[in-house]
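Before we start, here is the structure in question, set down as C-alpha cells.
Of the protein chains in this complex, one is absent; all others appear in place.
And now, subunit A:
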Amino acid sequence: MSGISVQGLAKRFGARTAVEGLDFDVRPGEVFGLLGPNGAGKTTTVRMLTGLLQPSAGEARVWGHSVRTDGEALRRVVGLLTEQPGLYERLSARDNLRFFMKLHELDERQVWPRARSYLERFGLAGRENDPCGGFSKGMRQKLAIVRTLVHDPKVIFLDEPTSGLDPESARTVRDAVAELAAEGRTIVLCSHNLAEVERLCTRVAVVKGRLLAMAPVNELRRTGSALEVKVEGEAERYVQALSALPFAPNVLAEGARLRVMLADEAQAPDVVACLVGAGARVRSAVPAQRPLEEVYLELIREGRV
C-alpha cells in the first residue's frame, strides 16, 4: 500500500533499545499523531521512516519504498520538519530553498511558484532575499516548513510544527496540514501539543519504547469508560448518592452535568438506576469523551517500565 506500513520495527543502539515491536499503518490522506514523552523513541522512529537510521529489526515501507533498501528513493518522497528549523543563517530564505530544490534535482523555475505560494501564505513574501539569521523564531519555523514542502513530498513528517508560532501563524500551519492531507498526502505529526493533535489527527499512536496504544482520537478519548449524565436541576445533590454505590465511582458535578468515571462500561446502568433511585430526572447518559491529555498521561503512567 501507499502511505506507511510498519511491521515489528525496532532500533537498538548497542545494549540500549530505543524502540521495539512497532506495528502500524498510516493511510494516504491521513494525519497520524505519534505521541510519547521525551526519549520515548518518536524521533528514532521518524528517523527510521525517513531513511536516516537503519532498523535493527522489522521492516517499514514508506510510499512503497523499503526503509532498508530504498533509502535514496524514499528520501525523494519524504519531507521532514525537524524539531530545530536547521536553516543556513548566512544564506537568504530563497537560497535555503534553492539549495533543497537542487538536492532534489528540481528545476527552480518550475518549483519556485509553489515555494512562493507557501511563502506568501506564511507571511514571508518580500523577505525571500533576507538572510535567515535575521529572522524571528517563528519566521524560521515557517521557512523550515516551506523547505519541507518544496519538493512536493508524498509523506510528510512534522516534529512540533507550530513550535514558536503566534496563534495566527499556528492556525495557518494547521490549515495547511489539513489541506495537504486532503490532497492525499500521508502526514505524521509528532507533538506535545495535545490540543493540536486532537484538532488535526485522525488517529494517534502512543509510544514509550514500544507501542502503548493506537486508535482513532475519538475512540482513545472514550477509553476508561467515563459517563456523562445530564439531569434536571443541580447535579451536585446526587454526588452523595453515587458515592454509596459498591464500586464508588469518581464523580464530578458541574451545573446539570455529572461526569462519572467507571472502571467498566457495564457499571453504567447501575449509575443511571442509582440516580433515578435518588429522585433524579435523567435527561441523557452518554459515554463521555475525556481530554486527550488525560488519556495520554494515564497511558504513559501505565506504560511506565
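In the analysis below, a residue touches a chain if its C-beta (ideal position, glycine included) is under 8 Å from a C-beta of that chain, and two chains touch if they have at least 3 such contacts; residues count from 1.
Just so it is clear, contacts and distances are computed from a predicted model.
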Choosing from "4Fe-4S ferredoxin", "SGNH/GDSL hydrolase family protein", "Glutamyl-tRNA(Gln) amidotransferase subunit A" or "ABC transporter permease", the absent chain's UniProt record names it "ABC transporter permease"
Which of A:Gln84, A:Ser117, A:Ser136 or A:Asn218 contacts the chain that the document leaves out: A:Gln84
Name every residue on subunit A in touch with the hidden partner chain. 13, 43, 47, 50-54, 71-72, 75-76, 78, 80, 82, 84-91, 95, 99-100, 102-105, 131, 144, 147
